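All protein chains but one are shown in place.
Chains: A, B and C, in written order; residue numbering restarts at 1 for each.
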């Protein structure tokens, strides 16, 4: 048990920190879910890649640094602490890439990994369907073999970044006779596929953060099949592990958010701004001050952000020792998604009547970033398997409670 | 919408208040779940009855005052505000009596109601069985007809006040062929019935607050059948309505508890006792002080106690207008039981290291009453149908969600 | 003690519910996002014609002489529809304050005179009144433009419909003032809720326009009670809509509403609403009684007690109602899943009104803070 970073780890940390300090855009980029903002973020990905900081945990041949898990956690801590832009390539890098490393042919790895790392090809996930959300195995998009080709018909939905993405990784039904999670296959589909229509869908914030995909006799070549035909479920489940576990939401992100919350607490805790108790029978209800209730919540959020950190360092140690994460990833997904909501809700509660101001409001705190982050956080308990489903998984697979 | 009490209501309130002020024991009685304490509480019931304050909502012929529901709510407010002893007769008066008024023969009403009101006969409920708790319809205690008699075999459990009670009201299976809630009957059983063994069971606080009943060929006369044979479920459900609704836990009880919590908050809020922030890097973690987090919780508890009050006055108005309460009683049961836990948990949290002290500890606040009340409150979310079952009822019967 | 509305009040509330159902469907709410005034002037005109704007005005001023008990279910119905209308500012707060501004002290004479003018305009709907009632001015928010402003007499507030209104009732150091639109400057602050029209208001209090005889504290409590009722309505609609959705939506071969986790989420919402609502009604009663006492002067109850009691009722009600709206928003979004997270789905219209209304006129924790102080802690 030694939580001191080694000199090598410290050097690694210093290197990314310096690079970020020198290169992080001083002005925030536009939302990655707008046409302009998407391209701005793609340019940032290219810059990261050029400096070798796009995918540090990947092998060098694909643009990485072969860094250790601990170093990757440090990288994420530094990344988010620096206020660097969000990662428009995250769906590819975090969700698809682990699957490619595990299941793809050499040719596929050669074809897909470098453009993914460099930001030239941005990926979006096409799994959910209107009638297959929590119950993913119920999906019904058909892919019928026609020689070397699959012919697709059906609809996908909730494809994040899908409005502007270059490629989609999809789960489709290749064997209509097989039940539920059998008979599925995993396909990689370019956006310009004939017969594929991409309809942008606005998220709660009004930006087209989602897309719907409509397949009408869309033809996808068998070279784009990931893993074996009919084995799509097994292939996909490797990715859901990544999605719920370390890969998608590293603790650095929440540590940085909790630290910002502490700063907000400090900035509002000037005693001169705090409502005195004697006034309370008057009309005043204090706005925008850090009362002790908020202090309690801030401390809780901060402690939880660090708890997640230690959980991840502990998991990294076990993963480095050859163990797998398994169903515990469900714990993490519940934890970070609810922590993220709590951090931003606490901030909004402290901001009082200014909480609702958007980026367009002159008086918004941090350019409306708290409300933006809150809106984003609200999706956390829903996507990648609702937290209700995750709690079932914890209860059944970790605790061993009976399924029914 | 007029929340001012009428002169008549105010007079009624003044009368009970004066009587309680003059008659409430100055020293707390012993626990009603000890042999001595039980008899002390029975004496108190007799005193209440003699003054006409045992069952004010009952008809005069059974010792009541025929008071209105609003008056009864006022009576309860005054009763609990005065720190009068707990009601050892509550199971009879609140749970059984409404059923007797609705289902009993004239002879049974004559036989049972006056001794119940006067405290001469204290009742205990015998419904749950080791394998029929939440799933009450699964109960299996058999009652076989033998002429004018029922012959009982089986076991009952969680009979509150059962260790010292004089009578039990039980739900038993008279038709073994009928499924679940069919084929049950409602029997009134004296404690000295041959073949009935009463085993006291200690509650979490160590006092024999429960009893188990063992029936071995115990004979109960048919004159003690309440309602018709085989109709026990319908008869019993009238009682569970009472149990969950207004009758068992009137808001006055929680208003008084919340008021005591406010007093505790005041007594601990002396600024001289509050830890100053500068000390916090030192070893001190303040104990026994009212910080703003506790203030927030106190205010929440107080607001909720009043919310329950208004819910009950609104319900009283509807009941007076001839409407029935129905499944909304499940709301109330969830609400008061969780409020009761919250009130006492807040107090214990404020007391810090003194929270754990019992009545035997010289330095306990209010003679350890907070911990006693907390222990008692913990049973609330469990008994009379767990709060999980109540939430199912709300969802299915009030909101109309599908059962499965 | 009679905890019930009159039949007249019930009929009125149902009538208004019908009007909102017909005239303020989700598409109408959505349309207000792009309207400069943020509300349907057409519907507002209809309400004026129906006499709704006159409810809280005294009969001798041409009003209906109603009070908060007549208004509370209207606000709740407006909440159910997520109706973006200046009902709170104009009807619940503005008109009663204008009506009370008579028999004013000398220094407020101008305010009193002006208030009579604006009162009749407000009742007819010819003029729009808004209100921003805060404190004595000693407490201010960091991060506003206040700090940039060298003139220390300039006061800052955030006021809904400030730019759209003809006249605003603004508070300064525990007193209320009447400010003509030309007497204050507005800087619009776009809100996450596209139907809000919040502006930073900069103005300099002028003793001549003080609304003498009008209690700022009572006026604040009117706003808080109206906001609380609106919160209850918002929560109720979100619950109803979600119950319908989870009955229909199937996953794993059965309605998601048959899963116990979903049931318990929604049971919690139903419970929160059921316990907030009567407290809001009680607060409306308390405000109405407090206003009577203040008008009549002390008789049986000292006004001091009445004020304290009223504020307890109001803070209890708003804290419960804000919490109910916030809980409903969180749970109903979760039970909808991704579809509820889209801009296309109507749920977002209610979510955003819930987030903003639960905070305005005091958030739950701010009102608990006030309540604790009132209780002497």
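Just so we're on the same page, contacts are C-beta pairs under 8 Å (C-beta built on N, C-alpha and C of every residue); 3 or more make two chains touch, one makes a residue touch a chain.
Since this is a predicted model, take the numbers as computed values, not measurements.
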| item | value |
| --- | --- |
| Residue of B:268, B:299, B:316 or B:373 touching the missing chain in the full complex | B:268 |
| Residue of B:37, B:56 or B:381 touching the missing chain in the full complex | B:381 |
| Where the missing chain touches subunit B, by residue | 128, 131, 133-135, 138, 157-158, 201-206, 210, 267-268, 270, 273-275, 277, 279-289, 291, 293-294, 348-349, 352-358, 360-365, 371, 375, 378-379, 381-383, 386-388, 391 |
| Missing-partner contacts on subunit A, residue numbers | 1-6, 9, 70, 262, 265-266, 269, 290, 292, 295-296, 298-300, 302-304, 306-308, 310-311, 313-314, 316-318, 321, 328, 331, 334-335, 388, 390-392, 394-396, 398-404 |
| Interface with the undisplayed chain - residues on subunit C | 259-261, 264 |
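Keep in mind that, in the parts below, only the chains that are shown with their structure count from here on.
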| item | value |
| --- | --- |
| Maximum centroid distance from subunit B, chain identifier (CA atoms) | A |
| Distance from subunit C to subunit B - Cα centre to Cα centre, in angstrom | 39 |
| Centroid distance [mean C-alpha coordinates] between subunit C and subunit A, Å | 38 |
| Where subunit A touches two or more other chains at once, by residue number | 291, 293 |
| Residues of subunit C engaged with two or more neighbouring chains | 262, 365, 369 |
